[in-house]
Structures are given as structure tokens and as C-alpha cells.
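For this depiction, one protein chain was excluded, whereas all remaining protein chains were kept in their positions.
What follows is chain A.
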């Protein structure tokens, strides 16, 4: 999954004219820091701020970070035990982040609308929100609720609330209504997990399963 995230971000940013050379990332719901670490290692990264409200996962993330001398350089990667609501909003929009990532978070949020309202305040004009989630379809219900939780038991019961899933069209509409992504800065990519091969891109997959969604703040 993680290499695909970077491939998706690269594709999103490729559509920006005159993108900044060194990027500042904000990773929301960073968990153990898989994405935050990899973003911090990229040569084009200035800094990564990664937040998560759960202290236990951040402890794991900090321990893992120490194993890479690149990441312990001052200012490279900072973990904050905070929710997005608690993170101070930038004074001016230009102080926001170039890339704000929200991976596999929205499907677990009770009120996605207000959550996203808080997220978008941290994106600088010309910057991107990139997120990944699952569409609310019969396929995703069967895979995440029935297979993963009831049959295979690989995730705890109650992890997924299918009713919270947001379809790609709904996501698109939500952002377009706020004036985001109107000048072509909007991309999606469907992905599927293939046992033995890992996560793979599937054209059109955003219509029925896991998908990436990227949208640019125009002003």
C-alpha cells in the first residue's frame, strides 16, 4: 500500500504548475508512522508533521523513527499526540502544508464532514489533500464486514462501520462545492489487494472498493 501512496501523490503533484521544490507534509492519523517515515525519507521533503490521538501508537512510531539516523535529524519528522481539532490552525493560508495526507482514516470517523472541514484549514493554496478510503458498495460491505471481520477474523469485530463509508462521487462533490479541484486538480485511483502480490491499481476501482482521492486547494 505504502509505495502506491507515493505514486499517487507524485501523480497528483505532477499536474501542478511550478510545484515547490521542498515539501512540508502533515500526516493525519499517522498510526505507527509507516507513511510519515517514508515521506520524511524522500529527497524532496523538507519536514513531516504526523499526528495521532492515540499515545500508544505514537510510542511505537517514536521507537521506530530512532532506528533511522535520517529521521532523527532536527525538524525532519515530528510526531504530535493530537487530533486535527487540537492542531493550531495556521495564521495565514500560506503557512499551511504542501501535502496533507489522511490515509485509511475517514471510514472510521463518525462525522466525516466536520472532520474534513478541520483538515482543509491546514492546506496551503496550491497544496494537496490526499486521502484513501473505501467506497460504500456491496463489494466493500462483503469484503470488510463479512470476510475480514466475520469469516476470517483478521480485524476486530466492529472495526468497520459500512454506513460511514464515503463514495468517491460524494467526496468529489463535497470538495467541488467548496471550490477545490476546479482547475483540474482532482485525481482518483482505485486499488485492490491481491493476495501474494499486495496492493495493485485497478482502473475504475474507485467505483466499488478502496480508492485514493487527491484534490488541490486552488486559492
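What we mean here is this: a contact is a pair of C-beta atoms (placed from the backbone, for glycine too) under 8 Å apart; a residue touches a chain by one contact, two chains touch by 3 or more; residues count from 1.
The definition used in the following text is that contacts and distances are computed from a predicted model.
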Identity of the absent chain, which is to be given by its UniProt protein name, from "DNA-directed RNA polymerase subunit beta", "Rab proteins geranylgeranyltransferase component A", "DNA topoisomerase 2-associated protein Pat1p" or "Ubiquinone biosynthesis monooxygenase COQ6, mitochondrial": "Ubiquinone biosynthesis monooxygenase COQ6, mitochondrial"
Listed residues A:43, A:113, A:156 or A:195, member touching the removed chain: A:43
Which residue of A:66, A:108 or A:157 touches the chain not shown here: A:66
Residues from chain A at the interface with the omitted partner, ascending: 2-3, 6-7, 37-43, 45, 63, 66-69, 72
